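Worksheet: the structure to be examined is printed underneath.
Only a single protein chain was left out; the remaining protein chains are all shown in position.
To keep things simple, chains are lettered A and B as they appear, and every chain counts its residues starting from 1.
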Amino acid sequence: MTSSAVHEVGVAAPAAAPAPPAGRSKRRGRSDLGWALVFVLPLFAGVALFYLWPIVRNFWFSFTEWGPFGDSEWVGFDNYAELITDATMGRAILNTLGYTAILLCGIPLAVYFASLLNRPGLRFASVFRAAFFLPYVAMPAAISMVWRIIYNGDFGILNYMLSLIGIDGPSWLSTEGVALVAVALVGVWISLGFNLIILSAGMKGIPVELYEAASLDGATRWKQFTTITVPLLTPSIFFVSVMTVISGFQLFDLLYALMGTTNPAIDKTQSVVYYFFTNIKTGDNGYAAAIGVVILLLVGIFTVLQFRLQKKWVTYV
Amino acid sequence: MSKRPVGARESNTIAYVVLTVGAVVMIFPFVWQLIMSLGTNADVISIPPSFWPSEFKPENYANVFDRVPFLSQFGVSVAITVIRTIGQLVLCSMAGYAFARMYFPFKGVVLALILAILMVPPQVYLLPQYQIIQGLGWLNTVIGIAAPGIFSAFGTFMMRQFFMGLPPELEEAARLDGANQFQIFWKIMLPLAKPGLSALAIITVLWSWNDLLWPLIVATSAESMPLSAGIATLTSGRTITDYPMLLAAAMMAMAPVLLLFLFMQRRVIDGVAFSGLK
Partner (left out) sequence: MRRTALLAGVAATALLLTACSSNDGGSTSTADKDMTAEISYAYWDATQEKAIDQIIEEFNEEYPNITVKTDVTPYSEFFGKLQTQASSDTLPDVFWMNGPNFQLYASNDKLEPVTDAVDPANYPQALNDLYSFDGTQYGVPKDYDTVAVFYNKALFDQAGVEYPTEGWTWDEFHEKAKAISDALKADGVYGTVNGLAGGQEMYYNTILQAGGEVISADSTTSGYDSPEAIAGLQFVADLIADGSAPTLQQLSDTPQNVWFVNGKSAMFWSGTWSNAELRESAIVDDIEVAPLPKDEREATVIHGLANVVAKSSKNKAAAQAFQNFLASDRAAVIQAEAGAALPAFNGTQEAFVASAPYNLQVFLDEAENSSFPYPVSKNTAAWNQLENELLPAAFSGERPVAEVAKELAEKMNEALAEENE
């Protein structure tokens, strides 16, 4: 059901636009236009001003170079040429992919917890659900503060716990390599609740009869999970993974709030959006705009890819 | 667990254990924050960690008011959240209805344009947005912070999906009675759309309250910032190092939404589930 909605988005454009086929629409075409203007124009005007026009502007910016105070000159494809050989950008893309991959690993976890929550006869389900959802509601800027304290290499409780079993933990948020994982784990912690709710709702849509029949055939719970729950849940899993990839590529807030700007590991840990931000901060707005275009391309490519691949694993009933 | 007998009641024991462990991990940071916010700086910087405040200092919460214009930031947060939520409810439900039920030229193109925004990382339009807000003279104002967030591609899409799922018969009947599009929308469709509207409202409140990057850029004076930006500004500098006070401030900034969630748990969860389903 979820992906059918997403399908429609893609289909809507060619189907609805130029020549409405049915007599119904022809009959009402004229009168609807007036009302449609009233209904759609306020929103569209705002969207155009605050989103579409800025996107166009960003493309324009990507062909310019900026002086320290906003004076810009046209430089053609210079920014893009520089981007191709920019090792920091390459690293940032890899980091972003790595972060997204870890977030995706959170999905099986969410499926598992959702299946536990949906067990018949389970009590306190709503209490558990609330607990899992809490991080998703919390303000990232605020909750990052306590994570910084938990992850602190010298005084953090995480390293204290590890020291009890003889492990000398690192400075989680300021050690290259480790920091990315530490940030991603907070990302998983935040998104788990959201994924869980979506997947839970998907599970509720699976007919109970299927399980009853399988039980009568003597299928184990695990078997039921792998042969009924997971396959029938693939549309929801697909939706959740599309959302995860999009949010993974947009990683910024968490990185900013957890690591800060003077962290010694930030250069090797930053995401593409963070690299965009760094360039804005140093006034290289043209270069930043070019990075923005690349981010746009990456998100586009990966989303298309996911839609292509879905045919291989998503089951529609 | 694969060897468990089917449907056996006691096999839920494992579920309880796993879920409890999971829930503890999820909640622990909140509890830890609460404990640390009630202690002293030395409690935060201590080896081994102090699991309980060495000295109970609830005044950390009162101190927040001395260091941060908390009340005005709270006011800004409330104001931008209200403006964005009402704005989205009105604009998205109208546009969503039009996209679901009306026929007009270039409908598909317009919808596709709006939805394309969902793919674009917010940072891409940040700088031009800033220039627009600045051009309008809206920097450091509530309306300037709230403005772009009133227009939501996501909300429009969600409401469109909701209206598409409603049976068309009711409208047909009203149309035969001579009602115009607005009357149909206002009197018939909107009351039916309550679950969708409440889901949209909840999602917008959550997002707006926690939104960080945009307010950080358009609001430069402490008084005109919402809480999210105020908190982030407090912590990113190293000049304030009173950790318990910072944690207390963070706790207070999160509290309204956390409380809202706890009191309206079912609604919030249903709302989020709804946004995913549609």
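The rule we apply is simple: contacts are C-beta pairs under 8 Å (C-beta built on N, C-alpha and C of every residue); 3 or more make two chains touch, one makes a residue touch a chain.
Everything quoted here is computed from the prediction, not taken from an experiment.
Engineer: Please provide the labels of all shown chains that the missing chain touches.
Structural biologist: The chain that is not shown is in contact with A, B.
Engineer: Decide which residue listed in A:G70, A:G121 or A:G166 touches the omitted chain of the complex.
Structural biologist: Missing-chain contact among the listed residues: A:G70.
Engineer: Where the complex has a chain not shown, which of A:G34, A:G76 or A:P264 is the residue touching it?
Structural biologist: The missing chain is touched by A:P264.
Engineer: Could you tell which one of B:L139, B:L166, B:I188 or B:A201 touches the chain left off the display?
Structural biologist: In the full complex, the listed residue that touches the missing chain is B:L139.
Engineer: Need a quick check: the contact residues on chain B for the chain that isn't drawn.
Structural biologist: These residues touch the chain not displayed: 41-42, 45, 47, 67, 130-132, 134-137, 139, 217, 220-223, 233, 236-241.
Engineer: If the missing chain were put back, which residues of chain A would it touch?
Structural biologist: Those residues of chain A that touch the unshown chain are 41, 45, 48-49, 53, 67-70, 148, 151-156, 170-171, 173-175, 260-265, 267, 280-283.
Assume only the chains that are shown with their structure count from here on.
Engineer: Could you give the separation in Å between the centres of chain A and chain B, each centre being the mean of its C-alpha atoms?
Structural biologist: Computed from C-alpha means, the inter-chain centre distance equals 15 Å.
Engineer: In the complex of these two chains, what residues of chain A are touching chain B?
Structural biologist: That would be residues 1-2, 5, 9, 12-18, 20, 24-25, 28-29, 31-33, 35-40, 42-44, 46-47, 49-55, 57-58, 61, 113, 116-117, 119-122, 126-147, 149-150, 154-157, 160, 189, 192-194, 197-198, 200-202, 215, 218-224, 236, 239-240, 243, 246, 249-250, 252-253, 256-257, 260-261, 273, 276-277, 280, 285, 288-289, 292-293, 295-296, 299-300, 303 of chain A.
Engineer: List the residues on chain B that touch chain A in their complex, please.
Structural biologist: Residues in contact with chain A: 1-7, 9, 11-12, 15-16, 18-19, 22-23, 25-27, 29-30, 32-33, 36, 44-49, 91-92, 94-95, 97-99, 102-115, 117-129, 131-132, 147-148, 150-151, 153, 156-157, 161, 180-182, 185, 206, 209-210, 212-213, 227-229, 231-232, 235-236, 243, 246-247, 250-251, 253-254, 257-258, 261-262, 265-266, 268-269, 272-273, 276-278.
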